[in-house]
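What you see is the complex with one protein chain gone and the rest in place.
Should a chain be cited, it is by its letter among A, B and C, assigned in written order, with residues numbered from 1 in that chain.
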Amino acid sequence: MEFVESKAPAVDLRVSIGSLSLKNPIMTASGTFGYAKEFEPYVNLHRLGAVVVKGISLLPRGGNPPPRIIETSCGMLNAIGLENVGVERFISEKMDSLKGVNVPVVVNILGDTVQEYREISKRLADVDGIAAIEVNISCPNVKKGGVAFGTVPEMAAAVTAAVKESCSVPVIVKLSPNVSDITVIARAVEEAGADAVSLINTLIGMAIDHHTRRPVLANVIGGLSGPAIKPVALRMVFQVSQAVAIPVIGIGGIETVDDVIQFMLAGATAVQIGTANFINPRASEEAVEGLSRYVVDQQLRSVRELIGGLILAD
Amino acid sequence: MEFVESKAPAVDLRVSIGSLSLKNPIMTASGTFGYAKEFEPYVNLHRLGAVVVKGISLLPRGGNPPPRIIETSCGMLNAIGLENVGVERFISEKMDSLKGVNVPVVVNILGDTVQEYREISKRLADVDGIAAIEVNISCPNVKKGGVAFGTVPEMAAAVTAAVKESCSVPVIVKLSPNVSDITVIARAVEEAGADAVSLINTLIGMAIDHHTRRPVLANVIGGLSGPAIKPVALRMVFQVSQAVAIPVIGIGGIETVDDVIQFMLAGATAVQIGTANFINPRASEEAVEGLSRYVVDQQLRSVRELIGGLILAD
Amino acid sequence: MSQIQEKTQVIRLEQLTSDIVRLTLDAPEISSIASPGQFVMIRTGNTSDPLLRRPFSISQTSSDGSFQILFKVVGRGTSLLSHCRKGEYLSVLGPLGRGYRIDPHRLACLVGGGMGIAPLLFLGKTIMRKYPDQGPVVVLGAKNREELAPLIDDFADLGLKVHVATDDGSLGHHGLLTDVLKALDLGPQCTTYVCGPKPMMTAVHLFCRSKHYGCQVSVETSMACGMGACLGCIVPLEKGGYGHSCSDGPVFDAEELVWSL
Partner (left out) sequence: MSQIQEKTQVIRLEQLTSDIVRLTLDAPEISSIASPGQFVMIRTGNTSDPLLRRPFSISQTSSDGSFQILFKVVGRGTSLLSHCRKGEYLSVLGPLGRGYRIDPHRLACLVGGGMGIAPLLFLGKTIMRKYPDQGPVVVLGAKNREELAPLIDDFADLGLKVHVATDDGSLGHHGLLTDVLKALDLGPQCTTYVCGPKPMMTAVHLFCRSKHYGCQVSVETSMACGMGACLGCIVPLEKGGYGHSCSDGPVFDAEELVWSL
């Protein structure tokens, strides 16, 4: 799929995620950008590299009871519980408006079983206007006692293979950071056919209200995101980009163009902006603008020169 | 060993870590409190529950080249590289002044091999004035290609057993958070004889200077500490305290008495204050004072009522 | 829904009590399109701690392009905000959410407790302007005179009759604001527009139900984005499932919501 103008723009910000060409490396992260429409008042959506929509499951999910979010030091915990309209209503209600905004749409999917991932992918396979599928493997595998797919190489690979078989768009596998060695999982999904990996999803955390002596989140535990986790994300992106040959999409605490550059130097081909959208809804577009200025100022031939450009030894 | 006054004080803050009784649950974390002497101008050291000294290895270590630290959002990365004077000089140069301060001294130890851990423990076994040994298992096992002891249950258990065999003081095993399931490691060291576990050590992270395009730390990666990691620490303390029967010592982003209470509610019997000592050298003593006030205000019989007191369901 | 991210300048910061502050911001775009019951999300500092914006009801807009919020210092965000200075710029998102739906055919009764009084001024003014004959009834309550007194003048200035209650009796009725409400003769057709602590809103809702009055309540939940993106701000709905207080609310018909009675 081609979303870039046929004539290369003055500043070359283009990057490729497998067969998908993006006009720039700035994407928005799943669950933090709604179905994009929410950001129309603030952002020229067509200027973004891509948008990733809220995770979609086979059937609609109501999500967790409140409270679902709590601020932490330089971060936030969320336990949304993957509230979403389900794949059918997503296609019928959301895809039209998404197609209208003229930006590549990446659909983030999740499931309780490998079979569920397969079915969602099949259902999405022939829907027009989907640029790629991003597979959230941080979900618990109900058949394996709730162990997250993303923490066991074999399970991660099985989900990847199932999705790959079921659709023809590029498949991005979104890795969980809650593992001993993320490169092992990355290599497993690469071997299983993933076209790219994106990382990191949230770190598992918890907050307690010492007044009530109860967990703050109804779900007890939640996912930590925001600037607090950036150092962990950057390290994992660095490690994974050295371990796999497929493109790596960096996620975690990215707020400004400086963060984008750091993730690209660490090895990311593209990045996703998550929590920062809540604080500054224009964060993604400002990152595109900043990156464009940077490439000009630094007289780079293209933004791709940054990828993995970290200087390690003297 | 008994460090509490024989007559119980008006406010009962006492807790037990195995056979070690502490007059209160506030300890300082290894590597953040020097050899305690550094804090004498600020803190009445004898008021603390215990101090944990900087990690000691068999031979002196020079540590990593600079830069070794960098601030991150609500946290910091350190790659000190375990600079220390080695066990012999620790005993000859540091123990005397430590004994003078009249507070239980916990010696944190580290090694490259199981054998090293064993030897340090043996050397410390008959040194007077050591209340407990805390075993840092986040170090790379040089015989296993640099995989951290703390990420493999068998290796963690082997270190624990070696230390237990070699000394008679309580052995606290300090767990690494960079694992898929910290309860598995906790159970492994419990079975191997650990008297308590402490957690968490730092999360592995990285920082990049986009101006120089180099890693900020000479060591490339470093350990993330401070308020940023508190939600992860709290979650792991909660999980581990449900998985093991031995006492759990909570560490990670603790700054104030509110944090202390939250960790105790999550299941911690005691806590360690780390990075906060750099920002407020009186943090540990203020936590003792705050906890004492809290126990009085809430009319608790003892601080022990807080341990695991989290209310989960309605 | 049109929403704007505006760099607004602080025109005035008034310390009404030791912990209640009124902030006037120059925000022509937001002010011109806001309606009563809507809110704004304000960045209270320039660093990542506190990380998230804080929600505040718009308590008044002015034809000079400014609007006001009225807030109580309860934590770090509001503390930072109370230290901003005249001339400083604050990033504001707004106006957000669905506000009060004014029913011109029924007597309006504005019921506010504590800081819940904030949005009602805007509502009162709007009703007075659009339906000058309406003359809404206003019932306000707070802990004590110190907290309540500075908040009622603006209503009185509108020419409205304000009934008040304080927990300690230092101003108006000694007791609950719902006692005052129940004692009023509001006739057979009335809609209450309510904002305040949950127990108070619950009591008002029950009273309205018993009287077959309309009842619109503004709910407070924790919010990360304020614009329907994070799905964090839910309230359980009577029909099942959840509503999102930032986009479906913050004002809901009381009957739509689940009340733990």
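Note that contacts are C-beta pairs under 8 Å (C-beta built on N, C-alpha and C of every residue); 3 or more make two chains touch, one makes a residue touch a chain.
Please read these numbers as outputs of a predicted model, since none were measured by experiment.
Considering the entire complex, the omitted chain makes contact with A, B, C.
From the options C:T47, C:S62 or C:Q189, the residue with contact to the chain not on display is C:T47. The chain not shown here touches chain B at positions 31-34, 38-39, 41-42, 54, 62-63, 65-71, 73-76, 78, 80, 83, 226-227, 255, 275, 277-282. Listed here are the chain C residues that touch the chain not shown: 45-50, 76, 79-80. As for the chain not pictured, it touches chain A at residues 73-74, 227.
Basically, only the chains that are shown with their structure count from here on.
The greatest centre-to-centre gap from chain C, using C-alpha centroids, is found for B. With centres taken as mean CA coordinates, the chain nearest to the overall protein centre is A. Spacing of chain B relative to chain C, judged by their CA centroids, is 47 angstrom. Averaged C-alpha coordinates give centres for chain A and chain B that are 35 Å from one another.
Within chain C, residues 48-49 each touch two or more of the remaining chains.
Counting partners per residue, chain A has 73-75, 226-227 as the residues that reach two or more other chains.
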